[in-house]
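Have a look at the structure below, then the notes.
Right, chain A next:
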Amino acid sequence: MIVLLIVIPASAGIVAFFVESDRLRRILLLSTAIVQTALSLATWMVSPAPALTGWLAEDALGRLIETLTSILFLAACFYAVAYLREERRQTHSDFEEGFLFSNAREASFTACLLFFLAAMTLVAVSQQLALLWVAVEATTLASAPLIYFHRHHRSLEAAWKYLLICSVGIALALLGIFFLVVAASNPDGSSVPLMVQNLRSNAHHLNAPWFKAAFVLLLVGFGTKMGLAPFHTWLPDAHSEAPSVASALLSGALLNCAFLGILRAQEISVAGGLAAFSDKLLLVFGLVSMGVAAAFISGQTDYKRMLAYSSVEHMGILAVGVGLGGAAVFGAVLHVINHALTKAMLFLVAGNLLAVYRTKNSAEVSGALSVLPVSGVLWLVGLFAITGSPPFGPFLSEFTILKAALDHGQIFVAIVYLTLLAVIMAAMAAPALAMAQGTPGAHVAALPARALALSVVPAILGIAVLVMGIYVPPVLTRALREAAHVLG
Partner candidate 1 sequence: MIQLINSILVLLVLTGFMLLSSSRLSACIRAIAIQGVLLGVLAISMQDGQLSAAGVLFPLSSAVVKGFVLPWLLFRAMREADTVREIEPLISYNLSIIAGAAALGVSLWLGHRLQLSPQPRSSLLVPAAFFTSLVGMIVIASRRKALTQVLGYLALENGVYAFGSAVALRLPILVELGILLDVFVGVFVMGIAIFHISREFDHIDTDKLEALADRLS
Partner candidate 2 sequence: MLSGSILPLILAAVLAPLMQAVITRTKSVMAGRLGQPLLQPYRDLWKLLRKGAVYSSTTTWIFQMGPPVGLASVLVALALIPFGGLPALSAFSGDFVLIAYLMAVGRFFTVVAALDTGSSFEGMGASREVTFSALAEPALFLGLAALVRQTGHLSLSPVLASVSTATWMHAAPILSLTLAGLIIVFLAENARIPVDDPTTHLELTMIHEVMVLDHSGPDFAMIQYGAALKMWLFAAIIIGVAVPWRLGNRWIDLGAALGGMLVLGIATGVIESSMARLRLLRVPQLLLVAIVLSALALAL
């Protein structure tokens, strides 16, 4: 069953690459996404048997990430199909410099989407760290073409930076994994297999200096991919240049997968009683990321970059949450879900705004509420949700983390955390509100009859965000507790 989760999208990707007719390919994409989602939901009913001698298995954490990924992917697909149709229609003249450009072949785009899904699923379900590494690297390679969908120099630059920086980071992560092998090897020199399970059970005689080095490398490596400052440098470029569907998947799904890499290391560190050390690092990078995000959000003129930096901020929040330990971990895992849903919705809405206003400069967008009522409302919902105000999901998770911080007496952390959240809220609200409200300028593109999905999909996500804010399903809570348990 687990194998299916990976094989289906992968093979679908290969097929999609060769299918000529757009209709068939789109049907294939949608059906794959539906099947994938159905399967991953099924894993909640019957937990699947481990495959490949236990290399592939679903623990609570993996299942959460995997399901979240497939659901977001499903949403993204419905949006993407509509989006691709739109793309067919309009001529591609660049918003900023006005030159004409073409798009990549839709076939390869679709294929890469599917490979991307396969890779991310593999990340979520692989218990073998080296395999997990391979999967993460695979996500990079699969998603780079998505960023370079619009064939012009900016997107190329973004793709190049993404490739290079992430590859460097991932290489370091691999070094970290090797260090982990050394750190975990038994006193007699024989090393334990790189399975999370074994590593955790053998954690009691970890070699501390080696493990610390390993953790540092893994943190830097996967942190690069996850977008922790100061390794986040690829993130704003990639998110602002990629088509919004891709941005949504990058922010909503990919970052979580990278985060999973760090969580695996954290599991081991907790099991090895080295939590004090790893928590400190996570806290530092979490707060730094929030700070950097605050710095670059304030005065940010490009609203897609603004959303990208907000992703950096929320990755920071996740790191802080895990670093705090205890109830905060629960909050962090909950925040993974909330952030993914909210941010995905925001990027999809941003895509709609971009299509109508044909600019990424928030100063040139106004009156979205009157031009695109649904998207405008969702944009505001997203703004309030992502800045952590009730009654939306992120409030609950961020509050939980804050509560834990204060309960553990981490006053300094709590103060910095709240201050940065306030600053970011103030900085995001000004441009975002100005975009939604006011009267639309004259340059607004004449509205073509836009596909329903383009506003329905984000609307559904928005509703989900609201629901997560006023009702957390007990089954989910249980899964979250289970997942949080292994992380201390």
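Throughout what follows, a contact is a pair of C-beta atoms (placed from the backbone, for glycine too) under 8 Å apart; a residue touches a chain by one contact, two chains touch by 3 or more; residues count from 1.
Inclusion criterion for the candidates: all candidates are chains of the complex that A comes from, given by their letters.
In this text the structure is predicted, and so the values were computed from the model without any measurement.
Trainee: State which numbered option touches chain A in this complex: 1 or 2.
Mentor: 1
Trainee: Flag every residue of chain A that touches candidate 1 in the complex, lowest number first.
Mentor: 128, 130-131, 133-134, 137-138, 140-141, 144, 148, 152-154, 156-161, 163-164, 167-168, 171-172, 174-175, 178-179, 181-182, 185, 187, 189, 191, 193-194, 207, 209-210, 213, 236-237, 240-241, 296, 299-301, 305
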